[in-house]
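For this view, one protein chain was removed and the others were kept in their places.
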Amino acid sequence: MTAGVLPLTGSAPRKPRRRWLPAHYWLVAPALVLIGVFLVLPYFNIIVMSFRAPAVGAPYAPGFSGGNYLRILSDSYFLGVLADTVFLGFVTALVCLLLGYPVAYHLARTRSRFRGLLYVFVLSPLLVGVVIRTFGWLILLSGNGVINRALVDLGLAERALTLMNNRFGVTVALVHVFLPFMILPLVAAIGSIDPNLEAAGRSLGAGRWTVFRRIFLPLSLPGIQAGTILVFVLAMSAYVTPVMLGGAQVKTMPVLVVQNLIDNFQWPMGAALALVLAVTGIVLVWVYARLTGALMRGVQ
Amino acid sequence: MSAGRARRGAWLRRPFRALPALFVAAVYVFLLAPILLIVLLSLNAGEFLAFPPQGLSLRWYGALFGNEPFMRAIGTSLWVATIAAAVSTAVGTAAALFFVRHAGRMRETLRMLVMMPLMLPEILTAIALLFFVYATGIGTQTMFGLVVGHVLVTLPYAFMNVASSLYNFDRSIEEAARSLGARPFTVFRRVTLPLIKPGIITGALFAFIVSFDLFNMSLLLKGIGMTTLPIQLFDYLRWDFDPTAAAVSSLSIVMTFTIILFVDRVIGLRSLRFG
Partner (left out) sequence: MTKLVLERLQKRFGAVHAIRDLDLAVGEGELVSLLGPSGCGKTTTLRCVAGFEFPDEGRIAFDGADITDLPPERRDIGMVFQNYALFPHMTVRQNLAFGLEMRRIDRAAAAARIERVLGMVQLGGMAERYPRQLSGGQQQRVALARALVIEPKLLLLDEPLANLDAALREEMRFFIRDLQRRVGITALYVTHDQAEAMVMSDRIVVMFDGAIAQLGPPAEIYQRPSTARIAKFVGRANLLPGTIEASLGGASHRVATVLGPVAARHDKALAAGTKVTLAVRPEAAVLTAAAPADRPSFRVRVEQSYFLGGAVDHVARAADAGIVFVVSTAPSNALAPGTDASISFAERDAWIMADEP
């Protein structure tokens, strides 16, 4: 039954086939070159720049020193700004979590036919641009802006409240800008939780609050962690909103960085400030991730 | 009857059940109010940004079209956004094809690399590029640095959209085409490409919108004499605000909403992932 038309050639191993392997790598080459040359290398260059010496009339002088870092870390002004920035990031992330979690839950679980529209409502603010959104808050929060006018006209306040040029105004606007960044990862995380788990908990006798606390919340922790880290980092790095709504009263690290880079033309200092901010952020996020990671054992 | 008692109990519970729904609605209002407010005020017939508006008129849009700096800024933004979207879509599509089909062990590393511009603060990336163009002598007289920066930041969006439409792609359709006699490039052209077109278009549109709104990147990398719309608007608003700014903002808002609704209609927003 096995007589073939070809003479049996014995089982000599065939020469390895060269299929079109190399060609595929060309697909990814442009992206890698782009990222490697214009992102990775320049980032290392920031580190180099931060160790350069300042100069007058030029961005930097020849020679290297750690002087910038010494200045930053020993000056209580800079440390204060850093602490302010961290605090701002922290508060923004927290408020975004409190506001965004219910919205994300609703969006992930709703079966209403307006679901697509709700997605648009969450997504669009993201894509409208930070300047325009902060402008909107300018209109709302300023001394003779919409809110104050309404409060005064309705007799609810005697005179205008100071809602901007302070941390409150900046925080409100930051929350608004970054809320979608909290909602979207949470929606993804909640969406991946099997709805049957909640039903199983109820069938075993747990009330709604217990089911939420003992079953749902722990399972949504990865989403919470992702969202809070994202918003924290974004809020710490925000430039436009603190400048437009904070005035001279609220200074954050990014504001100082840009000031040094553009206004004062002190690039080494600007680079050092940026790196101090970045490292602080990385360390804090790392610690946070470890702490919440311990909470999530068994969930991921 | 016990049914009646249960119904009465439900009435009592109803207001409390409505609380979460009210809260969620309030957050949506919070999200949309500032944006809608701007659009509303751009139609204000009066001088000030007063609410309620003192009548409706398009005069501020008229003023906008006569405002040369704004018009030039819009032109620059459109130009840069188009180029950035085109480049990042091309690069991102190629990278996505490799990522989904050929990456093998490099997968997670590649993903992280391409998504890096999204994970790193935009301002740091802008600074890095600024130092880079200065160090290499390219400088900021040309738009090169600006465009590269925009491409970097928009690349992840193009990549993610194409990759996500490739994930759900049924390879056996391509195999069927090959079994019918089509060579690999014909398969790509006649079968693969038409089916991932929605993902590519969505990626391009997102790249466009994102680039159009970029601030930090443009702030540091723009040369003297050139400006993009977000920066022009920012400068304008430092000193005063009037409805002309609202008018130009509204145009941008309308453009964004139109594109998003279009995308939702075409492929549905639920399938998008954001990292």
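As written, the chains take the letters A and B, and residue 1 is the first residue of each chain.
Everything that follows uses one rule, which is that contacts are C-beta pairs under 8 Å (C-beta built on N, C-alpha and C of every residue); 3 or more make two chains touch, one makes a residue touch a chain.
Predicted model, so just to flag it, every value in this text is computed and none were measured.
Of B:E68, B:D170 or B:D240, it is B:D170 that touches the chain left out of the display.
Listed residues B:M71, B:A90 or B:V191: the one in touch with the omitted chain is B:V191.
In the complete complex, the residue from B:L32, B:L78, B:A182 or B:M255 that touches the missing chain is B:A182. Against the chain not displayed here, chain B makes contact via residues 170, 172-173, 175-184, 186, 190-191, 194-195.
The criterion applied here is as follows: only the chains that are shown with their structure count from here on.
In this assembly, the C-alpha centroid of chain A lies 16 Å from the C-alpha centroid of chain B.
By the touch criterion given at the top, residues 20, 24-28, 30-32, 34-35, 38-39, 41-43, 45-46, 49, 59, 99-100, 102-103, 106, 115-116, 118-125, 127-133, 135-140, 145-146, 149-150, 176, 179-180, 184-185, 188, 230, 233-234, 236-237, 239-240, 244, 254, 257-258, 261-262, 267, 270-271, 274, 278 of chain A touch chain B in their complex. Against chain A, the residues of chain B that register as touching in their complex are 20-21, 23-24, 27-28, 30-35, 37-38, 41, 49-51, 90-92, 94-95, 97-99, 101-103, 110, 113-114, 116-117, 120-125, 127-132, 134-135, 148, 151-152, 155, 159, 184, 206, 209-210, 212-213, 215-216, 219-220, 230, 233-234, 237-238, 241, 245-246, 249, 252-253, 256-257, 259-261, 264, 268-270, 273-275.
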